[in-house]
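One protein chain is absent from this view; the other protein chains keep their places.
Moving on, here comes chain A:
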């Protein structure tokens, strides 16, 4: 029963993993069923076995049977069956049963083992499942703990939020209370304000009534004022009429004053005319006086004419004299070189006389008294000289001939010497030839000797061979011949040695020198070769490298729009633009520079310049005119003309001054203005003393001066 329970539990557990182990449930059931059978059959087998054992072991031992009472019962029963001696059939049957049982046992054992293996597999599966479940459990636990943590966090957050909510509620309440309080206060205020408004209304009404009263009073006053105004208007009209009368009176007055002025002007003119008439009168008087003196004047004129005539004659005389003087002076000039020549001639005569004197003395010394004897003596001397010169020329020609002869002789001598030299060399050659020939002769004689000897030898030999052939004799002959031959050889050798030693040594030396020279050359060439080889190697290496870097059978490709091409295009564009600009600029330059390029501009500038010039001119004019005006005004108002004579120097002259020289000079200093001493200022000692030294005021001084001058001039006019 327990086993069955176990199996059912096993089945239950197994159920979910059937899919995993790919076993069919019916088969499993079958196996379970077989297992159940197996348990039964096992029992039966055990029974059979025990039966057999009892059969086999009955005689051997009873102890084990006693230990198993449960089985003993059966053994008993079997023993009861087997109590009778077994018949052969029975034995046979028993044997068959035994065999069958044995077969069954073996089959069952195999089954048991199979079941064991299944159980083990199941165990393994269970364990795996267990471990996976454990892992799952752990994972779940972990998740659970995480969730719990999360929950705690959430709870904490909730708590916080709740606290916040509470606080917010509290705040809200507080705010509410505050607002309520404020509201009540505001209500109170509103009440107060209403009361105030009422009060104000009342007071306003009072004020309005008061103001109305005032208005009435004012209206009354206004009416009074209007009546007054009307009265005043009337007055005004009256006054205006009076004013008109006054103006008419004034105009009349003005007219009268104007007429008065005209009259006074006329009066002045008349006075002036009267003055001029007085002057005319005076002039007439003087003219009359002059007319009375007329006769005297005529006499004087006659006298003066006479004197004039005499003066004119004198002038004529003077001209004549001047001409004479001129003629004389020219003559003097002409005579002066003649005088000089005269002087020179005199000097020459003196010198010639002295030389003549010398000649005379010389002649006297030679014993010749007269000039003719001197001449004859001279002639004889000259002829003797002529003969001498002829002799001299003859001698010279002879000398020239002799020198020519000498030259020809010398030439001949030179020729002879060269011939001699040639002959000497020829002789030397001949000598050497003779020497060589002698040597040859010697050689030839030697050769001839040797040939002769050889001939002798042959003759002897021939004679010997002819005489008879004896061994000993022939041997002796041979040896003698050998000796002879050796001698001849030696002779040749000696000859050779004597002959060729010198030449040989020379040649050897030459050869040695040559050899050494060649060796040196070879050495240097070898060195060159080495150098060249090294060079060649390096060049080859270079070539190889180049070859490696530029292998044939490749083609060079590049992107069509590479930066170099772009840059070149850009450069080309820049260049073209620059050239275009240059062309433009050149063209502009050819057309006349700036005028062409900015005609309008220059026009504008010119206009501006003209405008400026005009403005400047106007300004100058304006300035000069205003300056003039200012000066005139100053002169007219203040009575002084002020001129600037230099730096900080001013000259002022009064309107009423008696002359232009009456001027004062002032100089502007750092601390005011100073009067400079002039001739005129020295005449004003009194005023200077009073106003400048006492009052220290220049304007006052000037005013006083003006006053004084004015009074003086008017006084003069009055006079």
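Everything that follows uses one rule, which is that a contact is a pair of C-beta atoms (placed from the backbone, for glycine too) under 8 Å apart; a residue touches a chain by one contact, two chains touch by 3 or more; residues count from 1.
Here, contacts and distances are computed from a predicted model.
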Undisplayed chain, where the name is taken from the UniProt record, one of "HORMA domain-containing protein", "Mediator of RNA polymerase II transcription subunit 20", "H(+)-transporting V0 sector ATPase subunit E" or "Sister chromatid cohesion protein DCC1": "HORMA domain-containing protein"
Identified contact with the non-displayed chain, of A:382, A:559, A:600 or A:636: A:559
Touching residue (missing chain; options A:462, A:508 or A:567): A:567
Missing-chain contacts mapped onto chain A: 545, 548-551, 553-568, 571
